[in-house]
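The other protein chains are all here in position, but one chain of the complex has been omitted.
The chains carry the letters A and B, assigned in the order they are written, with residues numbered from 1 in each.
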Amino acid sequence: MTDQGLTPPQTVPALSATSLNKTFTVRENGLGKPARYVHAVSDFSFDLPVGSTLGIVGESGCGKSTTARLLMHLVKPDSGQIRLSGEPVSRAKRDLKQFRRKVQMVFQDSSASLNPRLTIEQSITFAPMVHGVSLRAARETAWRLLDRVGLDPARFTGRYPHELSGGQRQRVNIARALALNPRVVIFDEAVSALDKSVEAQVLNLLNELKAEFGLSYIFISHDLNVVRYISDHVLVMYLGQVVEQGPVDQVYATPRHPYTRALLASMPSPDPEQRTMAAPITGDPPSPIDLPPGCRFAPRCAFAESICDTMPYELRHGETRVRCHMADPKLGHSKAEVIQ
Amino acid sequence: MTVSENALSAQPTRSQGYWSNVWRKLLRDRVSVACMIVLAVIILSAIFAPLLTSYDPAIGSVVQRLKPPLTDGYILGTDELGRDMLTRLLYGGRMSLIMGILPVLLALLIGGTLGTVAGFVGGWTNTIIMRATDVVFAFPSILLAVAIAGALGSGLLNALIALTVVLIPPMVRVTESATTQVRSLDFVEAARASGAGGLTIIRVHILGNILAPIVVYATSLLSVAIIMSAGLSFIGLGTKPPTPEWGLMLNTLRSAIYSQPLIAALPGVFIFAVSLSFNLLSDGLRSAMDMS
């Protein structure tokens, strides 16, 4: 695994991770039954260039949300390193507090991510005040940001979350995340629960804010269309691993990993006269408990052969990287030309 | 159903805080209002007892024993020592209410703190606190109270300690489960992600959200505590004569149960009224605090 990213080495990425691993232990019962392991995130590496958006797509159980929590230091990785603007982040209290000023997160559930007992203003001023900003200054920030995300401060500051619609609440959550003036914002399925017309408004807002505040985004979603629209780079996850990553137009136009292809082919066709005729893969994504040692997609892959019983490495393919034995003809997979 | 939800959250022109909302809802519930009136009347008359009656609760007249209500200026009659019943009931309310309310407040403070810590910190801290609680919980509460008060010896302070110890475990459990629930919500995660420390998160984000269930539960405990404290006095482990106290009065009036059943039952009526009112009020609070 190299820790050189997809960007030229002279620019320092806003956020990067090297070989992150996280395994959770599930104990079925306390009576000596062997513990089982959930491989939430394995060998996870990426670079987030300054000013860009990295999309992370995958299905349930692929480790998207754990990734977000690892990056936020809300859960501790078993191994691996996270760097903010090239500087490694330690878990020392001071370091973490500084890190959390710079990296913020917006959650999927707009309602659960706001304290129901606090007014909108109190919710937004909370974080700045934790970092020693005066109430007056924090209030000014709250008003300015509410106005910026399209909510009239005079009408909304005194309200409680339950009095707002889902779209309005998500705007508040965005304002709250921006209150610390972060460099990186992580969106964990942040628009998934919104109605389509509201989703479009929020996506437009996110793009405006990114340019205006010079932000970099990590955008986690199960919606391939949304990720294609908002991201510069995309990272496809399957059972805790990155199976393919690269510039969004390349990955979407010429997906190389069989899973990426299946995922893209699973998108419903918007044209009623050109319907999807066959499902690209069958079955559900398996649970990430007690995984076999080889390629994790092999049990569902149409091209699986004996070599797939060993774990493939991430292989460079121009600007994209693919974790598949077929990506390198030298590895001996008989259908290697399939993904060329 | 999303439609009805949308409509119900029709936006008011001015936002009201959670507690003022609860208060308004409570006032709309007739049963709760009735309970609050009953409790207010009993509590206020206990506090202002000297202004409401001219008799001395401890001094009686032997010739006036066990007079039925409405005789010779004794509105509720007299007890077995010829003391005015109304006066005894009003003064007795002081001790009964204090012995009912104080243990609950203490349990709220101690149990609430333990429960919040257990729920928020989790892990081993949680295991130790909760297992210790379970040990106390394993005994029937009234028996445990009697055992503790009996072991410590009779007396007010010991009864208070016994009642508090008995009420702590349920308080810990309720607080712990409420805290665990709130702790897993995204806004607490978001607060952690913005660099807030544990105490700040508890103060700003946890307390406000666990208060509602805890207040409801404490109110229902009040009704239990009133009965338990009266019970301790009844069996001689609480208040000592001649101090008036409802449970103790029930005991001393036992001898009159056949001659003046009405008078013998009066302290019980008060215990019942207060206990029931607290119980119904806690139900009312529960539905008033249910936002959605």
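Some observations on this one:
The working rule: contacts are C-beta pairs under 8 Å (C-beta built on N, C-alpha and C of every residue); 3 or more make two chains touch, one makes a residue touch a chain.
Assume contacts and distances are computed from a predicted model.
Considering only "peptidoglycan glycosyltransferase", "Cell division protein FtsW, lipid II flippase", "Acyl-CoA dehydrogenase family protein" or "Oligopeptide/dipeptide ABC transporter, ATPase subunit", the record for the omitted chain gives "Oligopeptide/dipeptide ABC transporter, ATPase subunit", by its UniProt protein name. Across A:12, A:74 or A:281, the residue that sits in touch with the chain not pictured is A:281. Touching the chain that is not shown, out of A:226, A:291, A:304 or A:324: A:226 (per the contact rule at the top).
Although one chain is not drawn, the whole complex shows that of A:262, A:291, A:322 or A:336 it is A:262 that touches it. With the whole complex as reference, residues 59-60, 165-167, 195-201, 203-204, 207, 222-226, 228-231, 248, 262-263, 265-273, 275-276, 278-285, 287 of subunit A touch the missing chain.
Everything that follows uses one rule, which is that only the chains that are shown with their structure count from here on.
Note: centroid distance subunit A to subunit B, computed from Cα atoms, is 50 Å. Here subunit B touches subunit A in the complex through residues 6, 9, 11-12, 14-15, 17-18, 185-187, 189-197, 200, 204-205, 208-209, 291, going by the rule given at the top.
Residue ranges of subunit A in contact with subunit B, taken from their complex: 72, 74, 96-97, 100-101, 104-105, 107, 109, 112-119, 123, 126-127, 130-131, 158-160, 162-163, 165, 173, 176, 180.
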